[in-house]
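Only one protein chain is missing from this complex, and each of the others stays in its spot.
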Amino acid sequence: MAFIPHTAADVEAMLAAIGVGSIEELFDEIPAGLRVKSLAGVPEALNEMQIGRLMTERARADGAPLSFLGAGAYEHHIPAAVWAITTRGEFYSAYTPYQAEASQGTLQMIYEFQSMIARLTGMEVANASMYDGASATAEAALMAVRANRKSKSMRILVPTTLHPHYRKVALTTASNQGLKFEELPYCTAEGVTLPGALERYAGQDISALVVQQPNFFGCLEDVDALTDWAHAHGALLIAVVNPTSLALLKPPGEWGAKGADIAVGEGQPLGVPLSSGGPYLGFMTCRMEHVRQIPGRIVGRTLDVAGRAGFTLTLQAREQHIRRAKATSNICTNQGLLMTAATIYLSLMGPQGLARTAAASHARARELVGALSRVPGVQPAFSGGYFHEAVLRLDRPVAPVLKALAARGILGGLDLDGYYPELGHALLVCATETKTSADIERYRGALSETLQPARAA
Amino acid sequence: MSNVPADLKYTKSHEWVRTLANGTLEIGITDHAQHALGDLVFVEVPEAGRAVKAGEQCAVVESVKAASDVYAPLDGEITAGNPRLADAPETVNAEPYAAGWLMRLKPNPGALAAADLMSAADYHQLLDAEGD
Partner (left out) sequence: MPTAEKVIFEYSHAGRGASDQWPQDPGPAALADLPAKLRRAAPPSLPEVGELEAVRHFTRLSQLNFSIDTHFYPLGSCTMKYNPKACNQYAMLPELLARHPLAPESHGQGFLACLYELQEMLKAVSGMEGIALSPMAGAHGEFTGVAMIRAYHRARGDAERNEIIVPEAAHGTNPATATMCGCVVREIPVDAHGDVDIGELKRAVGPRTAGIMLTNPSTLGVFERRVEEVARVVHEAGGLLYYDGANLNAILGKVRPGDMGFDVIHMNLHKTFSTPHGGGGPGAGAVGVGARLLPFLPVPIVGREADGKEGERYRWLTESDLPQSIGRLSAFMGNAGVLLRAYIYMRLLGRDGMQRVGEYATLNANYLLKRLRDAGFDAAYPERRASHEFIVTLKRQARELNVTAMDFAKRLLDYGFHAPTTYFPLLVPECLLIEPTETESKDVLDAFVTAMAQIQKEAEQEPARVTSAPHTMPVRRLDDVRAARQLDLTWKPATQQ
């Protein structure tokens, strides 16, 4: 029996000790009518060799196409040591560190993660992570409403340039608690939030303004002006940022005159493989004055009774297991394993490695945009600056083009038709340090051939 | 057995109320409450000028194992939150009825008479019933 070590002799001895004749007797409190007779919908067991073969076949069927997809999940080199250590049984099969003395490894790891993320974002406090960037953004909105005592409106301004799935998750998560999300339009020429878009809110009660940098299009927002506007109008500023970009771009703690109040983002680029969308990790940071409003776990350093330094979960009174109905959130997890990978990744890459990764990614993206724009019928959609992702406009619908490319083993990017139809035939492309000039040339060539037949006619 | 000064009034939710010379009320949590919570790590008190209604949550006391809301015993206006508690929350444990006061409140006209407060003897009975 898979994973069950009992022999017949064990079972006999145990039943005798309990004083019953069979295991079935132990279920005698359960009404007979509720007992399952058989589980027809579950197939018979496979052994490890068989499941290994099945999974290998399925994985191979999906292949390993050359991908230029970004849109919130980014392919970066992951040093071998990251997952070799993260999958050690002592990390992999450890529980939440409620018994601190038996969990100093995990607790110290979290403390190091908190420290690194705080430094990367330029913020004062970080928690032990959230489910992902989208849910972290939703929680940030809820937190801003709690923290912004002067505001009663629960209105959150959200740029249309914020990742469409993040906007949806915020709505699903927070609208039941009365938050109202209002969208800010963007400039279709430059791909960034219109500076004038905020003017109509002057004098109104706004709880928070969300700004994503780089935004969903890869474009660069005027974060200083937006942050200062928020603060001048009594709103908190929630920054949504890409952690790799922070090696080169100004961190949210330094935006505007006072810096962001809450900064969140998706930590996947830090040593977590794409794996079809998860598990990832959201990071969440804030100014120290708001620390009691931040959801999720936090680790603090303290002393033990012998005066030795050690680590423990702290500020738990905010959390569900104590506060119950009045908790800051119902969250009962942090993405422990992914946070472990991110901490090891950041340690192995260091500031230089991260800066190089960001720079090389940006260079490749520029090269990609340049190469593809040389194909007749393709041009950049926006005129402003971008970072490692950009939108191209095609002279025909994008979906069939992507299909043709996929048939050639290339995933060309994300069709924006379902998300931003006003942009016309728009394609979001991304290149990171993992792409070579040869890869880019292969894409350019395939795109050119795909678009050519129609043009020749 | 916890300390229950005879000259104060009490609420069911373990707050005490003292009438000051100028008619302002001083409010805190009882010895029983501070003992149940354990060492306090954080206290949040309301801002002066805030209007509150009876039963409204206006302060929070937090220990490592629990966080409790403190409620306004009657309608009125907060005149002060104890400024000492931000840096020294343990004052509430050490002196719950003296230096560990949480807030001061000016009651609305008639509010004190209408308030649901109990005498020290009645509060004693409540504690006995709860098994303290």
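Per-chain numbering from 1; labels A and B assigned in written order.
What we mean here is this: contacts are C-beta pairs under 8 Å (C-beta built on N, C-alpha and C of every residue); 3 or more make two chains touch, one makes a residue touch a chain.
Keep in mind that this is a model prediction, so the values were computed, not measured.
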Touching residue (missing chain; options A:191, A:251 or A:269):
A:251
Thinking of the whole complex, not just what is shown, which of A:177, A:204 or A:452 touches the missing chain?
A:177
In the whole complex, of A:152, A:168 or A:374, the residue touching the missing chain would be A:168
Check each of A:300, A:376, A:400 or A:421 against the chain that is not shown and name the one that touches it.
A:300
For review purposes, identify every residue of subunit B that touches the missing chain, sorted by number.
38-39, 41-42, 62-64, 89-90
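To be clear about the criterion, only the chains that are shown with their structure count from here on.
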Can you check the complex and tell me which residues of subunit A touch subunit B?
292, 314, 316-318, 322-323, 326
Where on subunit B is subunit A touching in the complex?
41-42, 44, 62-67, 69
